[in-house]
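Apart from one protein chain that is not included, each protein chain of the complex appears where it belongs.
Chain nomenclature is as follows: A and B, assigned in order of appearance, with residue numbering initiated at 1 for each chain independently.
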Amino acid sequence: MSKKIKITVNNQEYQVLADQTILQALDNIGFRLPRLCYHPKLSNDGACRICIVEVEGFPNYVTSCTTKVSEGMEIKTNTSELRRARRDILELILDSHPTDCHTCENDGNCELQRISHGIGVKTRHFEGERKKFDLDLSSPSIVRDPNKCILCGRCVRACREIQGVNAIDFVGRGFGATVSTAYNSPINESVCANCGQCIAVCPTAALSEKYHTAELFRELSNEKKLKIVQIAPAVRAAIGESFGLKAGSAMEKQTAAALRKLGFDRVFDTQFSADLTIMEEGSEFLERVTSNGVLPMITSCSPGWIKYCEQFFPELLPNLSTCKSPMSMMSSLIKTYYAKKVGKDPKDILSVAVMPCTAKKYEAEREELKIDGHKLTDIVITTRELGWMIRSAGIDLLTIKEEEFDNFFGSSSGAATIFGVTGGVMEAALRTAYEQYLGETLINIEFEEIRGFKGIKEATVKMGDIDLRVAVAHGLANAKALLEIAKNDPQRYQFIEIMTCPGGCVGGGGQPYAEPGYLSLDEELLKKRASVLYNLDRAKTIRRSHENPEIQRIYKEFLGTPLSQKSHEILHTKYKKKLPQGIYRK
Amino acid sequence: MTKPLENLKTIRLKAIQDLIDQGLLSSTRIYVGMSTCEIAAGSREIWDVFQKEIAENKIEDVQMKQKGCAGRCNLEPTVEVLQANKVPFKYTNVDRLKAHEIIRKHLIENDVDTSPRIKEMEIDPFKLADRSKFVFGDLDFFKKQLRITLRNCGIIDPESMDDYLSVRGYEALAKVLSDHSPKKVIDHVSKSGLRGRGGGGFPTGLKWQMMADQKSKEKYVICNADEGDPGAFMDRSALEGDPHIVIEGMAIAGYAVGADKGFIYIRAEYPLAIKRLRKAIADAKKFGFLGKKILGTAFNFDIEIILGAGAFVCGEETALIHSIEGARGMPRIKPPYPSTEGLWGKPTLINNVETLANIPVIMLDGYQSFASVGTKKSKGTKVFALAGKVNNTGLIEVPMGISLREIIYDIGGGIKDGKKFKAILTGGPSGGCLPEKFLDEMVDYDSLKSAGSIMGSGGMIVLDEDDCMIDVARYFLDFTQEESCGKCTPCREGTKRMLEILNKITSGKGDDVDIENLERLAITIKKTALCGLGQSAPNPVLTTLRYFKEEYTEHVKYKRCPAVVCKDIISSPCQHACPLGGSGAPAYIALLSQERIEEAIKLVRKENPLPLICGRVCHHPCEVKCRRTAIDKPIAIRSLKRFIADYEMSNKIEIPYFPQNDKKEKVAVIGSGPAGLTCAYYLALKGYKVTIFEKLPVAGGMLYVGIPEYRLPKDILNHEINNILSMGVELKLNTEIGKDTTISDLGKEFDAIFIAVGAHQGLKLGIPGEDCDQVIDAVDLLRKINLDQKVELGQEVAVIGGGNAAIDAVRTIHRMGKNVKLLYRRTRNEMPAEKEEIEEAIKEGIEIQYLTAPVKIGTKDGCLEQLECVKMELGDMDKSGRRRPVPLKGSEFTIKLDTLVAAISQQPKIEDMKDKELKFSKWNTIEIDPETLYTGKEGVFAGGDAVHGPWTVTGAMSHGKIAANMIDKYVSGQKLEREYGVTRPAMDVCVVELSEEEIDNLKRSELPKIAVSKRASNFNEVELGFNESQAISEAKHCLRCDKEE
Partner (left out) sequence: MIKPTTETKQMEEFIDYLNNRYDAGYHNAALMAILHKAQEIFGYITREAIGETSKHLGIPTAHIWGVVTFYHYFTLTPRGKYVISVCLGTACYVKGGKRILSKLMEELKIGLNETTDDKLFTLEAKYCLGCCGLAPVMMINDEVYEKLTTKKVSEIISEIRRSQKAVQTAT
């Protein structure tokens, strides 16, 4: 327990913990100063100057986010001079910011908008030249609009500190400074992993996902097509937040119902293909272990990680599991097996995926995943986009009558549910691999060592005669650290799970913006979303992938066995080294 | 003696022995200034001349050496010749020819005078330690300087270790290493009172102590040589002139704080300094002053040079650290300070070049001696780059506590071209502009700060009346805006907005709200920006707002730039400087240059009703501000106007004018001088019936009776007046207001009245004895002569004064065959009379006694016999910005005289009008609302000398023009207010490119005048005016600033 000290805020005394910043101390005693560049999970820059306070003894105002409290400190947060200075700074930001709030993607979710309202810039004093930049629409996942950028630098820090990708940095200087890629290339030609964490931390709409809602609405009114949608596990754990629910509300069946109301003919669950992934990946792993294959094997379901691996760790591509991601497996089956089953030309099937992820939009475009030159997933939308579509269609998610997923690809095990949280894939795989390897039932199926939000988690699982050494990383910066360890000590691990986003898919770059008061990357928020998935797992009778009867049926009817030639054709793939090569600080 | 000192001694001896062995100790040494500034002045060429001629003439035993900059920029290139057993010589402004001469004199013919002055100095310039007296001893520029950090600059060869060793180089390091503990070093630095010279003024000893306290194995010392202020070049000169001293200072710092690695962060734009530093570091390593086991001790220290890349903000220490680390040079929040978390997170000491250069001196001469210089809280000296409008620009080092006045006047030699001091700017873009009232402030950290400026790193720019303070503020904002790193909002966005507002103001588009917003923004940025650059960026704006608010008002309200600088307001300087507010000068000059003379006449007439007169006697403020002055001479605008007007007259060209519809209202104008005539002209144009009342039997007022015939012939004047009368203006001569009629009577007959009487009353000298008949008044005298009345003058005449009336009087009296001299209490530079007039007077043989003031008039039998005078000297500046004349005690003398003419000033004689409703000032002028010229008495306006006191022709005319407008508004019942707009060209005249042939043939036209010998005893016009080809040629010299974007 840290020491307590006494400070004075606006002439009232408070006891606060020592060794924290003024901003943190004020947050804890019921003040909430406006802030923009500050993010609790990122380093502090003190750049926006919005959170200034007056501290006795300092000639100038200090930024509360960077100044530590000290014994007897006298702080003023609300003098008229201070309010004026804060207002002026905010106006300076607004003077260089578009005034198109009503047509902005972020209307209602914009931190700048909320802060502006609080501070109150009623008249403009200093308006002048505005910045003019072109939009970067190159990426299927991310749209950059530097005109809306307020240069808080959160995206730069998230990309560097959380993801270790360093795709973007500050470029130029002074009034012309901007956030951009190397050589100001289109972001699609950069090392960007499309994870969308920059979007999650951006206080404005300078960074947002490429919206595919208009296209989807258009397709949904296409009478000719069979419209199929799948939703990822993490979507149901967060979509409620888009409708004002507290984080941690499970909305599985409501979402299924809403999707039907939107006009989908079939509502499938990506968790089905997650079970399928476990079957394939578990088998692949056992094969590698038993036949001296390339180890450690690394999971391949997180599309941001795949691109990162192609660019930053091409030497580890042979270690990647050849399995397609659950989304792509599902889409493959829809366009092959299911199409045949319902007697439809694959061209007349619209395959849509709702994902917590912006990188999935990129995955959908990948050449490697196409079958006979056709895209498998036609449209990917994020949880955020789905939330908007539901509202836009006038559907009330909160009072809707719950509905089940459709047959065939609608049922799943608890193992598939926890795919959405860091360590979940590994845990699911272990549940199945253990039993398949030893042929006996695993009693304690909850692997606590690989749960939780530690950056890198390691565990050793005794599986009969072998000690299975596994590791789990989430967030690419952690992944990088883990891979460095693995590279230096090739025998250390046999199986590694990597998730691009902090917390896994629940913290995906396409998840709803955190409710006011929370910020993305907040562990409390991630925990609440994760708990949804763990609870769903626990509530299920079938908690192991291989026990899913629909899985058993598809092997019987279509695939034969895991790793069969059929499944190789449809469910597996290979990735290649990609340029530009990623470089990171050693 | 302890070990390091012994080692140093051995090194020194060996170095000298090496020189002897290599035959490099010549008996003749030639030092050539080879700093960046010297090279720019041409010293490299001089160096080559010496080398070549020495080789060609096979001269032996000569050693060529380079030296750094001694600071005296306008004397460069400099060369010194030192020969064994001979008097040393130094040469300034050396060119090819001079170099050749030096070689012939010293090396070939040995024809050297012995200068007694240098002998008296009893020094041996061969001894480097003595050289400073020789180099600096005889120039005023150096008298108030005290050179500590620059003591070797301009003295030693910066690329020679031997030279540095011979001025006790590395002795401080050796001394420190032999018996000083690090604690003792820090203690001495603390006690010396040295404060950081980079600008902030943080106590150096304290900074070192904080570093020493850090328990880190790795520590770094950084020398901040990222000098980037516009106009500052202290670090460059110091490093170019004496690089070793900084290295020695860094090594001592490293020893004191426990660091073994140093970095010098220097601008890439300083290639010569970098080259010399590289050599110095290599030499220091070779000689064992850097590297492992320095001077045989356990102390290791190494230095690496890091080049900056054009970012001013990298002068900020955290930004500098980021730059060394290979990152964008963006500052970060402090704390943690670099002394706890610096380069790569390790404790880092950052000192600026000048701070470090002080260290060896403190160690060598003792902290007591250092602390004895300066003020209570600021010890030692400060180096400044003195620039701007002073006569002596250059690099100076002065003791703390010296006044700004001493720097500007004693060291800088005063303001250039006798102009008026306006402000001094210290601290570059982070500093402030201080006005005259701060000139006696002490130069130290605290007093400059309390005045609103900062000491800064040492840029010091002197501004004069030709500098616009808003433009200066805008210039610096432009700089800081350009150099803002872009990290924090207030600096990135705020400086841009401030610049935009300043641009708005300087382009005449600003309003009062802009000034408010500017100030508000400045305060917000100052209080909230992240780093020092941002926090200080508003300083130039804040200080100009504080001390020069009226200039902002001028720009915003009156759309005038008093210094005639702001392009968008003034269009062209000549036009903006004209009191008439729209002379059209650049346009009619352009028309003339294109031989479109009739168009030029039309334009001249449109803007000026009296061009024949103005073309002869205007005081031409246009020419004073002409851009061409910076090149050679101003365009002879007045004479060009005269040519155009004369052309019109002699060719009888009729310029039709189009008066507006006749109006029934009548206006009375009292006085037929320039104000009255102008007012009558413009009112007539508007269709009013105007009657001019003139007390004298002739028309023209002061133009007739105040200006001698040789400057303004009466027929010319009459021609112009007739032009105006021909527009239907009525003239009533011999009508005196207060006697023949009254203002109130006129009020009954006329709808409005404009009082424009001249200042016909001379002022008294105010000395005993002036009431005798032989003491007369210049205006009186000139009036009588102009009216052909009898005047009685003795043979010996003196005129007292320095204005135009004095010159007119003295030249007139001279023409009457009298012995006349002019007495003036200041010097020629301060004389208010027009320069050409003074020049002509002198040419005509008139004696002027400067610095002479009358004290008493001696009479005999009630008649003037002699004038008792006293000699004056110039003291401090008075309110007008001129130096005040002070009597020299005991210098009294007398002059025998028959007549004394007082020409000190004039007043109007308003009281004669006997009107109780008019209000008068203590100078006997009518009080009016300056905006509208309204007197407060119903329907009565006043202008010209009557409200201003003695004034210029165009000044009076400007009132006439305003009065006409105001009267029109008054009569037609409109609100009395003036509209102000920016000055715009009167007409768009295209720019014609000159052919190469034309340029070759273009010669400056000299204004023809009658010969001095032909001027005696007649009043013929002196100036003859240009002929057509001369005028066109002169017009082609115009730079066409009106078309400059």
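Annotations
Keep in mind that, in the parts below, a contact is a pair of C-beta atoms (placed from the backbone, for glycine too) under 8 Å apart; a residue touches a chain by one contact, two chains touch by 3 or more.
Everything numeric here is computed off the predicted structure, so don't read it as measured data.
The chain omitted from view is touched by exactly one of B:84, B:112 or B:309, namely B:309.
The residue touching the chain not shown here, chosen from B:13, B:888 or B:999, is B:999.
Which of A:82, A:182 or A:342 touches the hidden chain is settled by the complete complex: it is A:182. Shown as candidates are B:329, B:380 or B:532; the residue that touches the absent chain is B:329. Counting over the whole complex, subunit B has residues 263, 268-269, 304, 306-311, 323-330, 344, 485, 627-628, 630-632, 991-996, 999, 1039-1041, 1043-1045 touching the chain that is not drawn. Mapped onto subunit A, the interface with the missing chain covers residues 166-173, 180-184, 190-191, 580-586.
To be clear about the criterion, only the chains that are shown with their structure count from here on.
Centroids built from CA atoms put subunit B at 64 Å from subunit A. Subunit A contributes residues 44-50, 52, 60-61, 63, 66, 84-85, 88-89, 92-93, 95-96, 125-126, 128-129, 150-151, 170, 172-177 to its touches with subunit B in the complex. Remark: subunit B residues 311, 328, 330, 332-333, 481-490, 492-497, 500-501, 517, 520-521, 523-524, 526-530, 535 touch subunit A in the complex.
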